[in-house]
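The structure is given below, and queries will be raised subsequently.
With one protein chain withheld, the remaining protein chains of the complex are depicted in position.
Right after this comes chain A.
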Amino acid sequence: MFNQLFPNVDWVKMWEATYETIYMTVISTGVTFILGLVIGILLFLTSPNQIWANKVVNFLTGSLVNIFRSIPFIVLIILLIPFTKFLVGTIRGVEAALPALIIGAAPFYARLVLIALREIDKGVIEAARSMGAKTSTIIWKVLIPESLPALLSGITVTAVALVGYTAMAGIIGAGGLGNLAFIDGFQRSRDDVVLMATIIILVIVFILQFIGDFITTKTDKR
């Protein structure tokens, strides 16, 4: 019955594309989480009245984040072609999509991290300082655990956005479901292929959102 509804779908290709999309999403989400966290914490600690209060560093980091956050993703991919070529050696394939995905998503996530950290009660940070805590202790044992639910719901939002980005990256030949839907579906007027790719993308998004919400609620002890 499935084959009647989707006569043109090549299931082997479809699963391969699904794997590629998941691969791109997982790797880019993982790297974005770390990179965004580092940038977000840097933005937070260098903001006024914080431990590393530093106007210059804060301004430069903030500007960089804003610039990369403002460039539309499809334009960013094109702009990054020389950089990708230098880094990965090619501009085609799954690996070639990663630099653009990460550089596109990390600044966005860094903003979410900053918002999450600002929500932490200032008194808790003061209490840690009054106990003689080092900055590294404050980062690992106060900032991250105390903002964890917000950090996790932030990365969920980012991961969902990244699924969308991978589809866009597919159009310039990065592989994945977006690529398949565009090349095999749209360009050959096979609507069933486009539909199936869409359904799978939706399922991936729902699963991501479900896992994200579940872990967020689990970690929130407030």
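What to note about this one:
One rule holds in what follows: a contact is a pair of C-beta atoms (placed from the backbone, for glycine too) under 8 Å apart; a residue touches a chain by one contact, two chains touch by 3 or more; residues count from 1.
One rule holds for everything that comes next: contacts and distances are computed from a predicted model.
Per the UniProt record, the absent chain's protein name among "Aspartate carbamoyltransferase", "Sugar phosphate isomerase/epimerase", "Sarcosine oxidase subunit beta" or "D-methionine transport system ATP-binding protein" is "D-methionine transport system ATP-binding protein".
Listed residues A:K55, A:K85, A:R118 or A:K134: the one in touch with the omitted chain is A:K134.
When the whole complex is considered, the residue among A:G30, A:P72 or A:P145 that touches the unshown chain is A:P145.
Chain A residues in contact with the hidden partner, per the touch definition given at the top, are 121, 123-124, 126-134, 137, 141-142, 145-146, 148, 219, 221-222.
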